[in-house]
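Here the complex is missing one protein chain, while the rest keep their positions.
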């Protein structure tokens, strides 16, 4: 038995039939994304970045309770995928979920309020960072359980199929999550029921402080697609435009009844969780080379450069978008600060549906 | 990504290094098993068969409580594998477990007594058909939970490694079990820790009444080995001698620290559970062709023929062995019948270890 | 019941009838699980013929993903019934049931309802051994927002399952394994028993016996025996264990002054513990004698059917508990009181 090595470039998905043997490695024409969509992607990338930078700062200042896992470094994935989705498509997110919600059109005000635990937050302050949901935008929720979201996305896709809509469901998860039983069962179930699910593995190369290479004896999570008879593809998850084009193809196939795709987006996270330096107390788990590689593949820089080189926008225009993002985040913090804490009545709400 | 098709013949395992690309399809020289071992295998195959036939009869006569899943049709696997093991090696079994226990040297008397729920049974009548264990023979127990035994075998192999013994652990399971999360986690964990585990998938093509082909979109469970960077091999699970030779290679590798192997033994079961005809009430789930194929690949006939054609034994000698097996089973039924039911004191035994 | 067709259903036939009627009534209802088409417990048999493979969905053996798929579907417009065969298999799906279904509505601030039923076989009685006989209800009772239903007969099975399917909350629906072949008169068509409402199966003035599921039958047998002693037991079948009908129990104890909780589950943190604690907390001044609990012996369910019977509450156990409690008054030196069991 052998696996053809997968080169670390974008792989094309064919939308005709489910077959793990159909991966072609044509170079991708990123310009084909077009200016409008590319700017839309940029807008989301930069909003996620500014939002997360602020959240990190607030956390370090002790203003946010609980744990916070930032999406910085992985913005290309959420933005690239969600711009390929319709409003009525579903996504299911993770503990590192802020970026997914923003990319799917979530409201930064209500997100920030949730992080502060305020009643105006998405979950009235009862969910927090790891549990933000926006059902009105198809965001079926972040999840504090690693790989907990995969089966739920399968269910959403099953629901779409039964209701004869062509809605697609996307579940994001990490390289670490790919070692959970839930991963196996979910991909296999989606395959046997031929459901329109995108399994998007954000391989940032670590699960907490364990290297992906120590947690599995294969190089690419995408190779596991073969176990389920579905397509598996690898994409540069630090490149927003590539990410988008790849997602588009997988979404098209899912919509047409072509079944699930496992997309492995190679990426880098900044830290596992905010505040980890104090916790690590000098223990190192990454080499300086790795840190440098992460730095140099920054997705915001990447799309910024692409937009300029394709003449999709001027530096000044991009600057304006960036400034708008900062303003939105400022406003979100204001909104959160000005909001009330949940009362005891709120504590008792949202139990049984009568 | 592509999987090289695996031909449905025995595949050689190489013991040098874990690599799923190392499957060679040399024809196997079954005669190389040798007369002594081949007769040993035959002895186990025929004892399992006679034991199970009797159990089926007793169950249909209403003499045994609970559920009974017979191993008839799959004897080659347990007998072929366990003759490749040492007494101090471990096996973990399934709901269809009688054959494994017999093949590992379990005592038919104590097994039969357990099926009758008697105090002389392996578990004092507290376990029953799905929970027979014989720790003195390394049988760490059958298991009523599909795929429940895989992690336990991983633990036994971990223990062997930590204690610096070269004991090997084998876990048997079905094609249906290969879709449980436990399968995925166990193979991956055994791979990353490089443990001496044989994962023996008895693919009898059905999980209850669901065809394996409906429960996964790939042809061979063995293909999944690639997801864990371990060797995966397919063997004719109806052929006791082939099964033995293949197991020997995998055991040798495991013993030498070469890590786990996923062995897929293609086989046929007779029924899912005893008494299913009444339950099915005319519902059919298998074609007549399939039933005929199962019939014609009977492992007992197969080894019988091989032994004669290799001149390892005469028909009369084999008949003697068979008759001895029948006697053993007769004696086991007598033993069970003459044994006492567990008392209330037994009910309260085996709780906490003081 | 003018015009209503009533038939003598088995418990299993009642389950099938409830599923059939609800699937006809509401096309958003789907059924998903291992071998649900063929119908391993026969409660789902034949449904695929009528409703097709898109609504009666066979799956691989993957409890975690199947339960989660039921949840995801329920959060996006369907009503799902997930068939999980045997209670202990729910342990494999526990993350999805407890962490996801059990929290989702609340932790998302009410953004979704979750009409999903997890149906399985609960408890012992068939000599099926420890992996196929375990009582599971106390675990789910402890979870804040999961409803738990344990019918004791074919009539209730139908009425409660229909209510469970129409309920917008996650429900764990526990069929008692050994009641599958029992029969009762069950009307076709609309029969919906509201969740959370218990039933007095037998009126009595001397002692309240509270129970559910299979154990109700033992309590009714015990009540007959007690009646011949002149002790009139009031037997309550709670039917739903979470939320449960506290008031019905407390009112009964106000009348009888004595309380026995009879439950086929392990004793520690079992259902009987909850009922007994509630009575001791909220009906204390009515109590003329200690509350008593009759639960399983605290061991895994053994295979041998005689041992299994010994483990589960018997009518004799209930009779003995009732006699001892009726013989004990407040202030009387507690002769009838059992010793503290010493594990």
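Letters A, B and C mark the chains as written, and numbering starts fresh at 1 in each.
The rule is simple: a contact is a pair of C-beta atoms (placed from the backbone, for glycine too) under 8 Å apart; a residue touches a chain by one contact, two chains touch by 3 or more.
Quick caveat: nothing in here was measured; it's all calculated off a predicted structure.
S.K.: Give the labels of the shown chains that the missing chain contacts, considering the complete complex.
M.R.: Within the full complex, the chain left out of view touches A, B, C.
S.K.: Which is it among B:115, B:145 or B:201 that touches the chain not included here?
M.R.: B:145
S.K.: Looking at the whole complex, which of C:61, C:262, C:291 or C:312 touches the chain that is not displayed?
M.R.: C:291
S.K.: Using the document's contact rule, name the residues of chain C that touch the chain not shown here.
M.R.: 88, 91-92, 94-95, 98-99, 102-103, 106-107, 129-131, 138-139, 141-145, 242-243, 246-247, 250, 261, 265-266, 268-274, 276-282, 284-285, 287, 289-293, 298-300, 302-303, 330-334, 337-338, 340, 343
S.K.: Which residue numbers on chain A touch the omitted chain?
M.R.: Spelled out for chain A, the touching residues are 65-67, 114, 117-118, 123, 125-131, 143-148, 176-177, 179-182, 207-210, 214-216, 279-280, 283, 285, 341-342, 344, 346-348, 351-352.
S.K.: So which bits of chain B touch the chain we can't see?
M.R.: 90, 92, 121-124, 126-127, 131, 133-135, 140-141, 143-145, 148, 150-163, 169, 181-182, 184-186, 188-189, 192-193, 349-353
Please note the rule applied: only the chains that are shown with their structure count from here on.
S.K.: Hey, which chain ends up farthest from chain B, C-alpha centres compared?
M.R.: Chain A.
S.K.: If you average the CA atoms of chain A and of chain C, how many Å lie between those two points?
M.R.: 41
S.K.: What whole-number Å value describes the gap between the mean CA coordinates of chain A and chain B?
M.R.: Chain centroid spacing, chain A to chain B, equals 43 Å.
S.K.: For chain C, write out the residues touching at least two other chains, lowest number first.
M.R.: Correct list: 59-60, 62, 64-65.
S.K.: Going by the touch rule set out above, which residues of chain A reach two or more other chains?
M.R.: If we look for residues of chain A contacting two or more partner chains, we find 181-182, 184-185, 188, 192.
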